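Only one protein chain is missing from this complex, and each of the others stays in its spot.
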Amino acid sequence: MNARDPAAARDATERRWRRHSLWLLVLLLPLAMVVVMHDSARTWWSGRALIAREVPTGGEADLGGASWRLRALRMAPLPAGKRIPENAMGVVAEFAVQVQDADVRKNWAGCEIALEDGQGRRWMPTRVLPLPRSEARECVLAAGSGPKAGDTVRIRHAFLVPRDAAAALRATVALGPQRPRYLRFAQPPTLVQ
Amino acid sequence: MAAAVLFAMQRSTPRYQDLTGPIPAYGNIGKAASTRLFDIEVERVEFARQLVGKRFGGETRHESAGVWAIVTARMVARSRSVNVTHAVWEGPTGLRYELSDRPEFLPDLPPHTLEPGLPQRGRFVFEIRPDQILGATLLVSEGPFPRLDSEAHVALNALPTAADGLPPIAEAFDLQQAGGRP
Partner (left out) sequence: MRVAFGKLRARLAAGIGSTIAVCAATVYGILGAAPLPAVTGYTAGSRIEAGQWLVIPRRAWVSEEKKVLGVRLQEGERALVVEADLSNRTQASTRDYAKLLKLQSVGGVSVPDPEVALVREARPLPLLHPGLAERVAFVWKLPASAVLPTSLEADVVAKTYKPVDNLYGTPGWFNPRVVGRITMAVEMTENLAGRAS
């Protein structure tokens, strides 16, 4: 009896600690995963345009140190040709952007202007549509031209979209450092002939 | 016993390349292959000894040590605009023929820019050894090393054959001809 009591007590303590350790594992494993993966998770989170800020028709919104306004969103059906598939609609989006923070190169890095439909499909700008000359330029070129604070830049992009989905498309603006937040303009495209 | 199990496990562990390799999406001529970014349906495969195209006003003729294989396919992006730049003609014995770099600046050649909802036709041109014509597979992906991303594997079966069992090989194939863009 004397010899067994301390041994039994030691056993009980050991068993209790084993149980505690197992329960602690439930807490520690997720914690370890968070520590190891949090960098990759942060990169994933800011890599995609996930959270939209709706901008009503005619309105302006701030993004990346500038105030963005959709000047025009025009669409016209295109005949099938050498580089144009059948059933295509050409869409041109034009923005007037008033620069507030002159560090545009950094703020607008990874600038992506796209058209989005209700199901999450995105259309990137195309190069196959020849556009009339204008002082409006592509986003990357506009950023590279070094605008100063207070300047208004005009940005223009063309897109090739299917005719049946064109009316539901909305223009979006996403900038690298601002992701996952991006702007979505509620103004629908207007048909021009 | 434990040694035997460990040995079996070591031998059967897939290599790094297989673990992180492309994820195939299967199809064949007439049945579209559906990858993560685009769908591709091969319409026809043609063979020729010479490739003809127009360039800067003059005509260019390309001859090959093997045979020219021209694949015409219909492709459409699924959820966002995508550039299809890479294709491989995998012969029946596993030989991999990359896209020929010789026919440049001719229409309908990669990179093919695909838009969601807008199917379009594009061509892939290869130089292959004549004995690699039958039983081949076309591998198409967005970029050259599709790691852990889907790659279309289109089995080029059921090619129309002539009397000798091989598909007809034309003398010349004109890349300008209709049947490229719709």
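Per-chain numbering from 1; labels A and B assigned in written order.
Just so it is clear, a contact is a pair of C-beta atoms (placed from the backbone, for glycine too) under 8 Å apart; a residue touches a chain by one contact, two chains touch by 3 or more.
Keep in mind that what you see is a predicted model, and the values were worked out from it rather than measured.
Among the displayed chains, contact with the absent chain in the complete complex occurs for B. Residue B:I128 is the one among B:I128, B:L156 or B:L175 that touches the chain not shown. When the omitted chain is restored, the residue from B:R36, B:R49, B:R74 or B:R102 that touches it is B:R102. Contacts to the hidden chain, counted on subunit B, fall at residues 15-17, 62-66, 94-98, 100-102, 126-129, 132.
In this section, only the chains that are shown with their structure count from here on.
Centre-to-centre separation between subunit A and subunit B, using Cα means, comes to 32 Å.
Note for the complex: subunit A touches subunit B at residues 80-88, 120-124, 126-128, 159-162, 164-165. The part of subunit B that touches subunit A in the complex is made up of residues 79-81, 107, 113, 115-120, 181-182.
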